[in-house]
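With one protein chain removed, the remaining protein chains of the complex are shown where they sit.
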Amino acid sequence: MASSQASRANHVLNTVVNAVAPWVNPVIDYHALAPEMVLAAGLCVVLLADLFMDESRKWILSSLAGFTLLGAMLPVLTLGLHDTDVRSMFDGRYVVDNFSLVVKALFLLAGYVVVLLSSNHVEEDEYWRGEYYFLLLSSILGMVMISSSRDLVSIFVALEFLSIPAYMLAAWRKRDIKSNEAGVKYFLLGVFASAVMLYGMSLLYGVANSTLLVDLGKSITATGSLSSLHALGIVFVIVGFAFKVSAVPFHTWAPDTYEGAPAPITAFLSVASKAAGFIALATLLFVAFPQASDVWQPFIWVLSALTMTVGNVVALRQTNIVRMIAYSSVSQGGFVLMPLAVAGINNGGASALRAVVVYMLIYAATNLGMFGVIIAVSRKTRSAEISSWGGLFSYAPGLGALATIFLASLAGIPPLGGWVGKFAAFQSMLTSVSGWGYSLALIGAVNSVVAFGYYGSVMREIWMKPVPDGDTTPIRIPGSLKLALVFTAATTLVLGILPGVAMHFGDIARLTSAFGG
Amino acid sequence: MEMLRDENWVLSVGTFLPMVGVLLLLIVPKANDQLIKMVALFTSIATLAVGVFTLFKFNFDQAGSMQFVAENKWIPLIKSSYFIGVDGISLPMYVLSMVITLLVVIYSLNHIPSPGNPKAFFILMLVLQTGMAGTFIAQDLILFFVFFELVLLPMYFMIGVWGGENRQYASLKFFLYTMFGSALMLVAFLALFFKTGAESFAIPYLVENGGAIARNVQIWIFAGMFIGFAVKVPMFPFHTWLPDAHTQAPTQGSVILAAILLKLGTYGFIRIAIPILPEAAKAWAPYIGGLAVIGIIYGALGCLAQTDMKRLIAFSSVAHMGYVMLGVSTLTDFGMSAAMFGMVAHGLITGMLFFLAGSIKERYHTLEISRLGGLLTQMPRMGWILGMASMASLGLPGLAGFWGEFPAILSAYNPADGLNVTVFRVYMVIAALGTVLAAAYLLWLFQRVAFGEPKAEFAGGAHGADDHGSGHGHSQFEDVNKFEWIAWTPLLIAIVVFGVVPNLLFSMIDPAVHGILAGFKG
Amino acid sequence: MIAASEALNQLSSGWFLDHAYLIPIVPAVCFFIIILFGKRLPMKGSEVGVLSMVASLVLAGGTAMQWIDRVNSASEGQFISPVVHTWNWWQIGGMKFTIGQSIDGLAVIVLVVVAFISTLVQIYSLEYLRGDRRYTHFFAALTLFSAGMLAMVIAEDTILLLLGWEIMGLCSFMLIGHWWEDGANSRAALKAFFTVRTGDMGLLVGISMLYFASNDWTTENLGVSGFSIRGISAWALSGEPNSTVILVVSIALFIAAIGKSGQFPLHTWLPDAMAGPTPVSSLLHSSTMVVAGVFLVSRLYPVFFTGFDILGTGGNFITIIGGITIVIAAALAFVQNDIKKVLAYSTVSQLGYMMLGLGAGAWLPAVFHIFTHAFFKACLFLGAGSISHSASHHSFDMKKDMGGLRKVMPITFTTWIISTLALCGVFPFSGFFSKDEIIDNVGNNGYNTFMIIGLIGAFMTAAYMTRATYLTFFGTARGASAGEHHDEHDAHDAHDSHDSHAAASPHESGLLITVPLMILAVLALSSGFLNATPFGEKWELIKKWVEPSSAVVMETAPGGPGHSAALSLPKAEEGHHESPCGSETPEEGVCYAPQLQHAKFKWSKAAISLGIVFFGMLSSWFVCVALYTKKDKRLVGLTQRNGALRAGYKLLDNKYYLDTLYENVIVKAIAGPIAAGAYWFNNNILDGILHLVARVSRTVSGWVYRNIDQRVVDGTVNNSGRATRGVGGILQPVQSGKVSQYGALLFSAAAVAALVLVIINS
Partner (left out) sequence: MLVNQFLLLAAVLFCIGVYGVIARKNAVLVLMSIELILNAVNLNFIAFALRNGSTDGHTFALYVIAIAAAEVGVGLGLVLLVYRNRKTISLDDLSEMKG
């Protein structure tokens, strides 16, 4: 007994030594890592600048943050234009391919728009602190990382990297009870969800003996059939990301947090953070579990159907615009999940992934724009009640029209962007040629009509209702907000009228090491 | 089918010119009413000029071929392209949409409905124009879908903002109905795409390959399209949005809705559903025909029950579109041509009727039939125009309405091979019965509104119902004014001209219809 | 049969014949001129109207002359082809819609009548309507009305026929409702249009069916479409048609004729149509509109001939309707006090004769009756108008406002008497020659019952006309004709100028009124001699000019019978049946008209009918004298005292309750409960479903919101323990807040999913 113990310990030691023995310095492709590095440098600069600058000049921080994000875009562009398609590092644990580049660009631009939305909002708020941009950049850095991660460890680290600053940002308005509550709820549930996910990861590691996603995939193929541990692990991991993308029934934090958090952060959470969740989920599904589609497809099918339906149905009842958009974004999440539910059938993976990316691109632009309008309107009304939007068009036609564009895009009405996303999703559903696909597509179709109920009610408020307090002074919109609105609106329109652009990005965003390439 | 690609910039220019107007309008300050109106007017004139140019350049000898075809990459990934062209079916509707828009703009020059804001109003109208024109030229399903949906929002706002008292309900109903239909339609388009090998969304391609789809699959795909288009037409029992939308919409909205928007549905049947899915079309035809004749009788009965003039006209659309759909459902070239003619004729005539209803409402502030009367005494010209429009609407020979109605009935006697002749002959008789009811409700309307003496409340002139009637506080109501004359005369002339020389249209439509039905021959 | 080698003469033609299409075009164009410029012309457009009608009359006259030449140029037994010109109107799907003229005897005779009566009516209206508020409109409508009828008459095809038919319907609406300020008038207009329109349904169906049934045959054999009347006629006689189809077609078309010609049971609009100005009534009832129905039947006669197998049976749909109409309309005429209504019912009754004749194979007499009837009926109506215009202060009430006018209005009286005698069919007035022929031929063709009905009708006609004449011209002057002024019944008070001269005492009307009357009276007297069968074949001019030859025509080439060569056939003797056209099918060649036979005129038969007529007149005269002048106690109020008579009177007074049926039952049901029901269906069922869906989704969302989101998910503090208990199971009840619940949900969902999937996959 003892000897066997000893020999076992020896064996362990040996393996450890053996594993360490061929240690070589990993080759680091600095070009590939340049976006992350620019971001990291930028956030340090922001932090230091905050320390050493006096109050009156701190407005420059937002510009710094903005330039950092745009600066990080440069290497993304050069990487994209460079011939090398795939840059793999650390034995394939960190991969920069077209997929990650497209998604990185999405995160960076979304982050930039959030910075634009934030600048005046945060400055005029009493909670003005330099750390705000620092945290925001950190979170974005986490997202940028997650898009390249192909290993459980790096995914986990990146996920926490993006989440932890987000918890703090949600509770940003320190003396506001609602903001506290938003932060605490988000935090506790987020941590709980990631704990559950970690438990799932540990099980997966146990059966695959590797944290590398590709190896996970291979282990599933190798064992031939799926063990219960596999199934449990996969479900728990998906739950972690389902929380992140606020899929029903893991959505409960979303409305509360969205309502309590500062508006730009809500925009950030509902767009970038959610996108990060989808991206990681897609990476896992396509790289790690492609053979386990029997497990996750029904699960995601149910999640998608529930998410669309419950999100919509509850959104119909909302009187608070932010809460309504929160539920609407829950529902939109269901549409993103939709193609994933049939991704394994009939080689639907490629079109499902494309649909996810396209949907996220367009949804990001539209939802950010919508939040821009919400921020602009609340500058005047100081309220988030939908009824306070009455007659918006009569005194702020520009904002009214923009809100209409964004709402219509969310509702999926051509030629505004949203329809392209929905179209791609439906197309992917039908590619599967399966009962699963058709039935979910039908649910989706019904939901897309129902959704108009609440989007329409806001439009109605804007166009057809009288101004509630009779105050028709026009709304002054600061420059940065204006820029954000124009940028998002233009994107929404262009992607809607030239869907080829969105589709193109969706198509080049092929996951390396998935679908055999 | 042969494609003529000469001068293929024409259609794009004609379709998107209104958007240039929209951009111009965006930069015109809101307060500058005159400039806004002028920009809108000149945009629509310029658009129509392009339309007329198209008409002149159109090769009528080859009306069956697509002309001015332009094909560009659009969404290469899903194999959808910017593919446009017109043939004898598209062209009349395409030009009609431009004409109607121009007339509506002219009418709007002094008839901006409450709550004003001409800038937004004209912008919406021009966006609407692009959507309508685009739908008629699109030769790619996805492009078609985009244009088809593009008209939705402007119309929604037009009803919801500038409409009557119950406008919010009506606009939402309109919107949800159409959304519902188009969601299913989109699903059907996608199914079609995949079932033809996921090669292309181009209509000509699908026409060639759609016939190969298994029959029962065709039937299901057709069902999706059917609902999408039938809502728009609207066919019984999907019509209930129409009376509300029409009643509540501002005059301009009603006119555009009646004249063009409803035709998007029937056009969809003729251009897309039937040629691509011939087998399904045959299977569905008896049901379409049945719903069409139900619509004819039902719409007429609905009319008889109305107390509101505008609502009555709205219901009459249900009946008239029933004739169009009856023609379509015969699947014969004859029936299709009749349907196409019916579409144009209904557009002109019902558009005219809605103009009249709008002007009557503007003067009397009510459209309650029981409160109206003696229109001919107070405004003889408007009264006679109403009479003429009613006569045209009830299908009097020599006016345009007849050529939509009579050939449709005629065609039902001899439907395409493979359809049940007895059933269609029964339809024919029922449809003929519908003409009697049409005469009943229209003449009854005319008798009650135009004949007799004015009711006491209006007998004294404009002082009757309104308290802000200072604008026309003469002892008489103002008869047709110059804006109305300008807007209406072309319609009236067209009603007569098409009634007397139907060949103007038929010669254009006929060859194109042959192409549509090519799938049934082989 | 004689060989076809016999030389055939080249048929003559001429400018008028070739350009007969101008006859309707001139007034149609003038209609637009009047509408557009009428008010600015010195005579407010009336001159244009009159001139256009004169022009039409001249053209029609020329056409008639040249047609007679054409007939004369033909050799014995030769088929006299109509003068056809067609134009391609429009074309779809290989279907050609041509319109054009086809001038034959029938067209010529009706053209002349229509143009002639229209001209006179317009001249008459110059005076009658002077000063009317809508003088210009009136002339415009009148002109278009004539144009419609003329177009229908020259029509080569059913399309143009339908066009003219409908234009007349429209114009009748405008004209009957001319004084639309009064609700009753506009209602009458509506009723007229609507009733006729009901019949039109039959026309639409009939034309459609004819087209499809005959098109293949006509295209193949004659090179014309199934709209061409010639083609249809030939087809109907070719033995080709399916007997059911052609029967249905005949019934459908005849329904149209019933509506238009005011036959039972759709006759009710005609008396109401008296609401229009008198010239309109005159035009409507004599030569246009109502004649259109008869014309339709005579024009498409081969269809009916085959469809109803006219020579093969002793009664058919047409004769039944015609027979019923003769009697019931005549009966109604007895209880009318309005002189125009008496005439209206008389028209209905006379149209019944025409229909009866057509139905019984008496084509020529029926057409001839159209011709003669037009003159005397127009004369009677215009006479009535003259009385009301000049003597009775715009009243048409015989009992209240007329009487003893023969001295005051000698010209009107004379013309009236002539026309009445013509109407009654007294020798040698025109009515005798046509009506007697109808009755005679009906009997001759085996329709014996209907011959008796015809004779009864003749008796009744004589009787009610005598009554009307007596009330109007004899006895003592009453009411307005006695110079009294009362206006309670004056519907036309609104018409400004009427009162200015109406207050004067009764007098003879002006020349513009009396000259047309006199012309018409002369024609009523003389026109019968154009086809005076009693005097032998030389006098049967109309027969020669109008009756189409039933020859078998060899169509040499598809392209029209202009170059046709005819098989010469022995002239059919009366009572003989040698032409294959008709009951037999020609083996080669085509027939354009059925072979009909003509009854041989016998004075003995004529004497019987004349006797009946005189008896009717005399008995009526004595009753009238006794009733109206002597006020015989036994007769006055008899209809009140005797139960059976009272019931009969009531039935007649209520017009057989047909109007009650139509207006109160059918129309009210459709416009009332049925339409309301459909609308209810719309609002409650269809929209109800929609609203239900909306409500259900609202309710569901509310339920989900309250129960899932708020209770299960969110929970309230009070419920949280219970909710957690559900999750915790055996665990102690714990107090938990929201976050715990969120966590519970999160985990339980994960657990459930894991459980399910693990079980499934293992």
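The chains carry the letters A, B and C, assigned in the order they are written, with residues numbered from 1 in each.
Following the convention adopted for this analysis, contacts are C-beta pairs under 8 Å (C-beta built on N, C-alpha and C of every residue); 3 or more make two chains touch, one makes a residue touch a chain.
Predicted, not measured: the structure shown is a model, and the values here were computed from it.
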item: Partner chains on view for the chain not depicted; value: A, C
item: Chain not shown: contacting residue from A:94, A:156 or A:487; value: A:156
item: Which residue of A:47, A:70, A:188 or A:475 touches the chain not shown here; value: A:188
item: For chain A, residues in touch with the removed chain; value: 11-12, 15-16, 19-20, 152-153, 156-157, 160, 164, 167-168, 171, 174-175, 177-178, 180-185, 187-188, 191-192, 195-196, 198-199, 201-203, 205-206, 209-211, 255-256, 259-260, 317-318, 323
item: Touch list for chain C against the chain that is not drawn; value: 705, 709-710, 714, 717, 720, 724, 727-728, 731, 734-740, 743-744, 747
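Going forward, only the chains that are shown with their structure count from here on.
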item: Centre-most chain, if every chain is reduced to its averaged C-alpha atoms; value: B
item: Rounded Å distance, chain A centre to chain C centre (Cα mean); value: 77
item: Whole-Å separation of chain centres (CA-atom averages), chain A against chain B; value: 44
item: Multi-partner residues of chain B (at least 2 other chains); value: none
item: In chain A, residues with contacts to at least two other chains; value: 453
item: Footprint of chain B on chain A - complex, ascending; value: 354, 393-394, 397, 404, 408, 413-415, 419, 423-424, 426-427, 430-431, 433, 441-442, 445-446, 448-449, 452-453, 456, 459-460, 463-464, 498-500, 503-504, 506-507
item: Touch list for chain B against partner chain C, complex; value: 173, 237, 239-240, 243, 298, 301-306, 332-334, 336-338, 374, 376-377, 391, 396-398, 402, 406-407, 409-410, 412-414, 428-429, 432-433, 435-437, 439-440, 443-444, 447, 450-453, 501-503, 506-507, 509-510, 513-514
item: Of chain C, residues touching chain A in the complex; value: 697-698, 700-702, 704-705, 708-709, 713-714, 738-739, 742-743, 745-747, 749-750, 753-754, 757-758, 760-762
